[in-house]
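This is the structure, below, for whatever I ask next.
Let's look at chain A:
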Amino acid sequence: DLVVPNLSYRTGPYGANGTQYADGFNDYFTLLNERDGGIGGEKIQTPECETAYNTEKGVECYEATKGNGALVYNPLSTGITYQLIPKVSADKIPLYTPGYGRTSAKNGKVFEWVFNAPANYWDGASVAIKYLLDQNGGDLKGKKIALVYHNSAYGKEPIRTLQELSKKHGFTLSELPIDPPGQEQKSQWLQIRRDKPDYVVMWGWGVMNQTAIQEAANIRFPMENFIGIWWAGSEVDVMPVGDAANGYKSLTFNGVGTDYPVYDDMKKFVIEPGKASQGGQFVGSALYSRGMYAAVVIAEAIKKAQELAGSSAITAPQLRDGFEALDITPERLTEIGLPDFGPEIKMSCDNHGGSGMARLQQWDAGAKKWSLITEFTEPDQDVLNPLIAEDSEAYAKEAGITPRC
Partner candidate 1 sequence: MFDSAAGRETLLEINNIEVIYNHVILVLKGVSLSVPKGGITALLGGNGAGKTTTLKAISNLLHSERGEVTKGAINYRGEPIQKMDPASLVKKGVIQVMEGRHCFEHLTVEENLLTGAYTRTDGRAAVAQDLEMVYSYFPRLKERRKSQAGYTSGGEQQMCAMGRALMSRPETILLDEPSMGLAPQLVEQIFEIVKAVNEGEGVTFLLAEQNTNIALRYGHYGYILESGRVVMDGPAEALRENPDVKEFYLGMSEQGRKSFRDVRSYRRRKRWLA
Partner candidate 2 sequence: MIYREAGDFKTSYRDDGQTFPIRLDRWGYYALLAVAFLVVPFFIDSYWANAVLVPFLIYAIAAIGLNILVGYAGQVSLGTGGFMAVGAYAVYKLMTAFPGVPIFVHILLAGLITALVGMLFGLPSLRIKGFYLAVATLAAQFFLVWLFNKVPWFYNYSASGQITAPERTFFGWAVTGPATSASAKYLTCLVFAVVLAWVARNLTRGTVGRKWMAIRDMDIAAEIIGVNPLSAKLSAFAVSSFFIGIAGALLFAVYLGAAEASEAFGINKSFLVLFMVIIGGLGSIFGSFAGAAFLVLLPVFLKNVLVARLGWPTDLAAHLELMIVGALIIFFLIVEPHGLARLWRLTKEKLRLWPFPH
Partner candidate 3 sequence: MIATPATELTGEFTTDGRRTGPVLMDLKNITLRFGGVVAIKDISFDIREGEIRAIIGPNGAGKSSMLNVISGFYVPQEGEIWFEGARRPPMKPYEVARLGLARTFQNIALFDGMSVLDNIMTGRLNRMKAPLWAQAIWWGRAEREEVENREQVEKIIDFLEIQNIRKTPVGRLPYGLKKRVELARALAAEPRILLLDEPMAGMNVEEKEDMCRFILDVNDEFGTTIALIEHDMGVVMDLSDRVVVMDYGRKIGDGTPDEVRANPEVISAYLGVSQE
């Protein structure tokens, strides 16, 4: 059997979000086990361990599960990711952090064991700005953009990129931190009311998202001009706000809803036999889909690794090779039953972050669903690449790593 631990959180301040993600992650592997008998004949085990979004519990979970031949970790927490980066390099186990974690881990020369395809925070920031450029005929000069962010390592990630982009495109950026959990944002939103930015971009998580959307509605900020990162784009963020949330946009790098062929199998092999995680309450939600997407990428990497290794019982280092050789084409996605579900992912020894493409979705409060409003868009690599190089080199120096490849 192959072991893919699921370091999830279903309790604590972000439990409501974490639980949906973990369900998607589990269900996809269950599907593979039930339908295909695993991957390459090896069943996949996903022992779950509760981290409560707490770094110490995350470490405990990591230590508790790594002994059983764990192949890859996906802790869904930027804080835990930072903890684990040095540990996985010492233990030689891949760490897969899609859409979160340490951005500069994209540089496979320095971060040998960490992968963050298809997109990272800086990609997200850049794609959002690109979208705004599109909206404004390619010119953001003199525009004002406010960044509302979760006051933590996670929320601070995009600041540097946005600053660079503001220099490049001539918009002004204002930064408004919100202390977690973030139920109180009155003064920040009144500042927004006073300063009248043209757009608001948000890096939020948990209860902060819905509060922000509510407050934005309260100051009559146009929802169309309010863009959240993908972690601020799930049903739990907009539902409590009700109709006022209509038109709110967010980034995403995965599809939502159950309109994909894979769900036929999912229904047949997982949901109906009662094998779905938590009874399948959240199937098709944005976070569920993202959890499933992470599982898809890992499964594909395992398959690749098995091909490369020539055996189905692979080891963690072999899985890294699988990740580095991973190429998920649109055709492959269609084959899996998830056409256009995510961007193409192609990784290599030095690129651990894929193309960085993301797209936008918009909330339709009447229909209570997200709809995709753009195609996958490339980020502005000219701006990002130097930043990534700089940050990863600083890390390499501090940690005494000699770049490879």
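Per the selection procedure, all candidates are chains of the complex that A comes from, given by their letters.
Criterion: contacts are C-beta pairs under 8 Å (C-beta built on N, C-alpha and C of every residue); 3 or more make two chains touch, one makes a residue touch a chain; residues count from 1.
Only a predicted model underlies this, so the values are computations on that prediction, with no experimental measurement involved.
**Q** For chain A, choose the touching candidate in this complex from 1, 2 or 3.
**A** The candidate that touches chain A in this complex is 2.
**Q** In their shared complex, at which residues does chain A touch candidate 2?
**A** 8, 10-11, 15, 19, 48-50, 52, 54-56, 59-60, 63-64, 67, 78-79, 82-83, 85-87, 89-90, 102-104, 151-154, 156-157, 159-160, 179-180, 278, 391, 394-395, 398-400
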